[in-house]
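A single protein chain has been omitted from the complex, and every remaining protein chain is retained in its original position.
Up next, subunit A:
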Amino acid sequence: MSAEGDEAIQRLIALMARLPGLGPRSARRAVLQLVKKKGALLLPLAEAMREVAETARECVNCGNIATRDLCEICADPKRRTGQICVVEDVADLWAMERAQVFRGRYHVLGGTLSALDAVGPEELRIPRLVERVREEEASEIILALAATIDGQTTAHYIADQLPGTSVTSLAQGVPVGGELDYLDDGTITAALKARRAL
């Protein structure tokens, strides 16, 4: 192998090691595997990456990742239009989709309000959310945000921007299949406050 080849492989390893979940050691193993399976893995991966690099963008409507202007969810006529689920990040949207229970549409904020990090409503697609509620005549906004100070501040801010619209948030409490013994005090307190009649 030439010195140049070494350098290119080293560069690939260094790039792979910057991915979440990978360190230098696992990046080396992954690259080695890719090089060994050039036809089955490396070339298709390179091709797929190039394609995504050329086409990936944010959905103009909801902020989801898409390869066209509108993401698959926004373009899907079978999705209900009356409900919009607001999430912080695309990873949260994917988590909601994995559960296959929500059939409405999403709105990805791209973060939470944080004055200290200079993240204001304009940086968060909140104005776009307000427009969407009007355009799509949404009857319910479901806030699926983190149970942190920033997440809750953002939730209250959004509720304030949407007077006359029903704004709900995901429940906080005992996870499905969870045992009380393993829960922290804060979660038990939240669960008790959110108790319901059987």
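Following the convention adopted for this analysis, a contact is a pair of C-beta atoms (placed from the backbone, for glycine too) under 8 Å apart; a residue touches a chain by one contact, two chains touch by 3 or more; residues count from 1.
The definition used in the following text is that contacts and distances are computed from a predicted model.
The chain that is not shown carries the UniProt protein name "DNA replication and repair protein RecF", picked from "ABC-2 type transport system ATP-binding protein", "DNA polymerase IV", "DNA replication and repair protein RecF" or "Electron transfer flavoprotein alpha subunit apoprotein".
Of the candidate positions A:113, A:129 or A:174, contact with the unshown chain belongs to A:113.
Although one chain is not drawn, its touching partners on subunit A can still be listed: residues 113-116, 120-121, 149-150, 152-157, 160-161, 185-186.
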